[in-house]
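As you look at this complex, bear in mind that one protein chain is not there, while each of the others sits in place.
Up next is subunit A:
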Amino acid sequence: MSSINQSGWKPEMGSASDSAPATYTGNKALMLEEALIFEIGTAGTTGVDLAEAPKVASRLGNLERHRDIGLPGLSEPETVRHYTRLSRQNYAIDLGFFPLGSCTMKHNPRLNEKVARMAGFADVHPLQPVETVQGALGVIHELAHWLITLTGMKAVAMSPKAGAHGELCGILAIRAALTARGDARSVILCPESAHGTNPATAAFAGYAVENIPATSEGRVDLAALKARLGPDVAGVMITNPNTCGLFERDMRDISDAVHAAGGYVYCDGANFNAIVGRVRPGDLGIDAMHINLHKTFSTPHGGGGPGSGPVVLSAALAPYAPLPFVDKDGDQYQLVEEETAGEHHGSSFGRMVAFHGQMGMFTRALAYIMSHGADGLRQVAEDAVLNANYILRGLEDVLEAPFAHSGPCMHEALFSDNGLADGYSTLDIAKGLIDEGYHPMTVYFPLVVHGAMLIEPTETESKATLHQFIGALRSVAQRAKAGDPSLKSAPKYAPRRRLDETQAARKPVLVWREPEHAVAAE
């Protein structure tokens, strides 16, 4: 999830400087500066040896490329070093605690990487005859079975490529179901605390979006929701557990009210990791929910994807699921594409992607799910919730926890920046944590809390790690409450100090240009 700065933070430029003498290279021992490939590579260098092309008469339609492309090349050793040096400027789960709320940064087992790279999955083409890809279809079918069973739903659409794409799938299924009964509705309701993708998705699918307020305890205001329901409301998008880290106690009542008013219930399943194995969303009256395989089921985030967002569907929405998908006929798997749609799946709302979804993520997620099994997944949810409550209890006396009295938190704990010294905010705490060796929590989200800090430890952190983090955050919070000026210049020890985001947006430089041509766009 996003760490948003709603207030338009403006950094202080060029204040504190290092008292140590500068090195010739600009490097500091293991902290190595690295130039851009455009500054170190040349057009004539290549790190790949290719066979010589046989001489043939070109059939390129007289469109041979004459102009230079402008692509620098590096030899193989230079390439490996370039990217290895870049990698060392990144924080990562493998390095340390990464409590980014709602993003679920848990350990990524390497077994999953190994199975995804087996030639039988990595080296098959999506349009091979289905007889030649029975094992790959088997993976999709097995994973689908787990997802349906764990959620207590009727069907699952596997092709959506990420969480937001899954949201789109669910909303399109709702729209298709309404269209099928000749009931044009125009509004989707989202709570104020929703992820930004929820209203963006509803708008992307052609709906008007209206907010539902939250109660003072951080949950959906059921009375306000009921008051707004009517013949124009196609559905609601509820995140459960919600982005304040709380379980929506009234979920069943919300579903019943929406259904009674003729609408459908979409659940943002970004936080399914808190309840997997303990609660089945199907028992809460949900019609559609995406599952971020890159959150709950630990496929790696990769610095911003690829994700994968299968969508489980209720019996009411299952007929409208997108194509293609996998069916089992005896012991043979079939891939249902357009051509058979008329026979079996005539109500499908259509295709969402070129091929069949994120196969490389399916193998990883299934390996993770099988490793844990039904018993282990339940333990995953329990440990994630236990760890989050431990953090909440360890910090609530130094940081305001606005919903600490609304019941136990689920997988994440929410704090605000109320009570810091004048001029100090969540941003300063986040940057202070960087110097302490942590990736900061999600900041300025959800929007319903002032200066929100959303901490999600996940189940793959030990008690000792949590203990040290609580100590570090207490120390940083005390500095922010005391108005310690050194906190304003944090981070001091990261590869870069605070970056000027205002300049980046005002004069965007989005590609590298030769220095003499380097003029910022207006």
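Everything below uses one rule, namely that a contact is a pair of C-beta atoms (placed from the backbone, for glycine too) under 8 Å apart; a residue touches a chain by one contact, two chains touch by 3 or more; residues count from 1.
Note that in this section contacts and distances are computed from a predicted model.
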| item | value |
| --- | --- |
| Hidden chain of the complex, named as in its UniProt record, picked from "Glutamyl-tRNA(Gln) amidotransferase subunit A", "Peptide/nickel transport system permease protein", "Probable glycine dehydrogenase (decarboxylating) subunit 1" or "ABC transporter ATP-binding protein" | "Probable glycine dehydrogenase (decarboxylating) subunit 1" |
| Hidden partner chain, touching residue among A:S314, A:Q358 or A:S425 | A:Q358 |
| Contact partner of the left-out chain, one of A:P126, A:G423 or A:P485 | A:P126 |
| Identified contact with the non-displayed chain, of A:L95, A:A315 or A:A482 | A:L95 |
